[in-house]
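Removed from the display is one protein chain of the complex; every other protein chain stays in position.
Labels A and B are assigned to the chains in the order they are written; within every chain, residues are numbered from 1.
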Amino acid sequence: MGNFAACCRGFWCKAKNPDVRVSLPAVCFVWQIAMIILFGLFVRYDEESDAHWSEHKHENNITSDIENDFYYRYPSFQDVHVMIFVGFGFLMTFLKRYSFGGVGFNFLIAAFGLQWALLMQGWFHSLDPADGQIKIGIENIINADFCVAGCLIAYGALLGKVSPVQLMVLTLFGITLFAVEEYIILHVLHVRDAGGSMVIHTFGAYYGLTISWILYRPKLNQSKNLSGSVYHSDVFAMIGTLFLWMFWPSFNSAIADHGDGQHRAAINTYLALAASVITTFAISSLSAKRGKLDMVHIQNATLAGGVAMGTAAEFMITTYGSLIVGFCCGIISTFGYLVITPFMEKYMKIQDTCGIHNLHAMPGVFGAVVGAITAATASESVYGHEGLVNTFDFKGEYAERTPAMQGGFQAAGLCVALAFGIVGGAIVGFILRLPFWGDPSDDNCFDDEVYWEVPEDEESLPPILEYNSHMVGKNTDMMSNFTVEQS
Amino acid sequence: MGNFAACCRGFWCKAKNPDVRVSLPAVCFVWQIAMIILFGLFVRYDEESDAHWSEHKHENNITSDIENDFYYRYPSFQDVHVMIFVGFGFLMTFLKRYSFGGVGFNFLIAAFGLQWALLMQGWFHSLDPADGQIKIGIENIINADFCVAGCLIAYGALLGKVSPVQLMVLTLFGITLFAVEEYIILHVLHVRDAGGSMVIHTFGAYYGLTISWILYRPKLNQSKNLSGSVYHSDVFAMIGTLFLWMFWPSFNSAIADHGDGQHRAAINTYLALAASVITTFAISSLSAKRGKLDMVHIQNATLAGGVAMGTAAEFMITTYGSLIVGFCCGIISTFGYLVITPFMEKYMKIQDTCGIHNLHAMPGVFGAVVGAITAATASESVYGHEGLVNTFDFKGEYAERTPAMQGGFQAAGLCVALAFGIVGGAIVGFILRLPFWGDPSDDNCFDDEVYWEVPEDEESLPPILEYNSHMVGKNTDMMSNFTVEQS
Partner (left out) sequence: MGNFAACCRGFWCKAKNPDVRVSLPAVCFVWQIAMIILFGLFVRYDEESDAHWSEHKHENNITSDIENDFYYRYPSFQDVHVMIFVGFGFLMTFLKRYSFGGVGFNFLIAAFGLQWALLMQGWFHSLDPADGQIKIGIENIINADFCVAGCLIAYGALLGKVSPVQLMVLTLFGITLFAVEEYIILHVLHVRDAGGSMVIHTFGAYYGLTISWILYRPKLNQSKNLSGSVYHSDVFAMIGTLFLWMFWPSFNSAIADHGDGQHRAAINTYLALAASVITTFAISSLSAKRGKLDMVHIQNATLAGGVAMGTAAEFMITTYGSLIVGFCCGIISTFGYLVITPFMEKYMKIQDTCGIHNLHAMPGVFGAVVGAITAATASESVYGHEGLVNTFDFKGEYAERTPAMQGGFQAAGLCVALAFGIVGGAIVGFILRLPFWGDPSDDNCFDDEVYWEVPEDEESLPPILEYNSHMVGKNTDMMSNFTVEQS
């Protein structure tokens, strides 16, 4: 028994080997070839992107090409695309020596995930019953980007501590879970969540936090010297922050209803974000000696208003309602960075590199609750009859649903998102603990040297010192492994 | 009497205390709560962003959602939004140790200002007489961004020398003045200024320059070691430059007339900007030993063509007219950096950190003059009857106005902008001289250490030296204060 335990421990704790020369290309090739085959079997253009569009126009009395959904949604799509690749990517460049990994792995898993998302979401939402094939158009590629966002949020908790192969596994399962969760929330429960407070942010954040909890690294402080920022890496991160902040109105309005739906979603998000900025600066200044602002807060908590408007942005939440949401979220999120993240790391063994609990989890839950309340209190006097039906899609089998019932379903949707995030994260976390994924050792975290050819900087003289500290770290690690295996 | 003078001097000149731990959060909270209350009382969705849009469509025989103003203006709005936050923000990161302040305070005051702008501009332009409430839509949030731009321009003159609390006061008054000035120019005088050569640039620049003149710091050269750039900070600033440059056609066309108005404004601005680049490179090279180019010119003067097309972009200024405007402005603006800024600093006691006099003031005035001339020479043969009426909005009570009269009113508009900038700046400047705003001492300017937690750079070894020089600076300052108080 003791032998077995020792053996197990040896299996789980053996010296880390972050060589991904076989595993990364293997996963990439196998996967990409599988994608090509599956797309060949299942994915076709929809009627608006197919060359038969001109015939479709005649049949449906569409008078102008401008009625093609492309022109309603393409500008928003491009903004969302920027958020996914530059926004999330550069937000994660803040670490002094993990900028390549931050922006580079974000690039890899987003490009990887969006293909799988087109398939998974397609099977659930865009399957043409006539021929059993997925018909894709502009809305599908926006949704694929949204789906990827969930996994990129999860990456935020794990930044610097996982290998690219682990990230691909995380993404593969994350997209799958997302598509199922989204189907249950949006279609089974008929919940409205255009900007994804529940579907994207709550799910993604709890998925990542649970994985981070399972991959807890007790000796992570061996990498402490690389876990902070330098001056210019903080400026790089501001590029990510600002593109996320500016384009969040497009995120929340991208797949909202044509016309007033998109229009209102953009305005509400714009207002909530502005209020978040003000309260973030306030709390950040209030919490520090001499009122000095902390870049971590400015880079992250300013965005919380956008997260929290994900559900309610398309509702008639009113302009001051949006400001109140942003006001609260800036406070909650900054407070999270000051108090909750250190607490979680110390007492709950959750290491959350980017603080996604503060930026996505709490504001996401808050936004879901706001959405449920806003939906429950909707009325014909505010929306007009037609407006109410359109906004909540009270049509077909849902024609009898009342706003109050809708509020209840919205709340149920939040529970589904939480459950999928936590249970899914637990399962995937255990898979990621398998010892062959090539993750770095505790003293090698937050370091691009592990997975990247890093140029020698003439400008930084003390690489010798740094290198030595690494060697020392490695020796210690080997010795600790030796001890474990002896026991 | 001598006592009183000494007391006064003591009051105005007492040792600076840049601690904003109480004042910054207090202003943020009070202000944000006031905004929520005022929005609750006054701001509602307009007919295109309200859920009653579907009913509005029926009533007005609008056949398609694509006719919602959102689809005419949202892409331009997002471009303008990028200019405000990334464009202005990163343009101000060029200082070697004030990048956090450049991009961060820009973020704060833009998010702060746009809320106040929605209210102030709403009261003047979008008040619904039926219920006394402001109805907002996409055009209002573009205008709010425009309004904020005026204050960000003013910030350019003061970069590195003021506290965030001062910036918020500057913004609060700036937005207020802007809204009044804009009302007088656009509504009372019925002047056309879609891209704001007068309303935004001339006003903003003279507002900032006047404040800078009143806040003159005779001992600013104590911060001389931080008043320049480093290699990478200049590259960061180019991000700002390029996003401003690329999206300026959207800026000048964002609120122009639907159809040919927006189309022509974009093309004219595109051309003027291209010509500015060429003459900026020419003058920059001509002025230096061995023809070496100066990044300051490239970062700023290349944009002058966009500023100068703010008024005339939507007119039939012709394509070569646009090129001529850009040609002249590139020369004027670069010349300003070479000659006028040093002159103003030395002889007129105006310290203009970003050179807004060259980028906004001179090209703005130039653009207003160009606009007046273009308007005065407009004719039905060039515009067509309907085109002339639409372009200059010669409708209703203005149906009798001739192009020549319009030219005169355009010139009058410039005077209003100048007057508001200078007089408003003088008043606000004196308010900002009050000694409790937390501005830095003369030897502490251009330094993020004052208001930000700055990460320690391993890469830069000599912080000890730097720190010492600060200490020396501080001692000198205290001594000089001591002397003043004794007298």
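Definition applied: a contact is a pair of C-beta atoms (placed from the backbone, for glycine too) under 8 Å apart; a residue touches a chain by one contact, two chains touch by 3 or more.
Note that this is a predicted model, so its numbers are computed, not measured.
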Note = Across A:Val43, A:Ala157 or A:Leu388, the one contacting the chain not displayed is A:Val43
Note = By the document's definition of touch, the residue of B:Val22, B:Ile37 or B:Leu293 touching the omitted chain is B:Leu293
Listed residues A:Ala205, A:Ile239, A:Ala254 or A:Ala375, member touching the removed chain = A:Ile239
Note = Note that chain A touches the chain not displayed via residues 18-25, 28-29, 31-33, 35-37, 39-40, 43-45, 48-55, 57, 64-66, 68-71, 74-75, 78, 81-82, 85-86, 89-90, 93, 97, 99-100, 103-104, 107-108, 111-112, 114-115, 136-138, 141, 164, 232, 236, 239, 438, 451-455, 457-459, 461
Task = Could you list which residues of chain B touch the chain missing from the display?
result = 66-67, 71-72, 75-76, 79, 96, 228-232, 234-235, 238-239, 242-243, 245-247, 249-250, 258-260, 262-264, 266-267, 270-271, 273-275, 277-279, 281-283, 285-286, 288-295, 298, 302, 316, 318-320, 323-324, 327, 382-384, 386-388, 390-391, 457, 459-462
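Just so it is clear, only the chains that are shown with their structure count from here on.
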Note = The distance between the C-alpha centres of chain A and chain B, rounded to whole Å, is 34
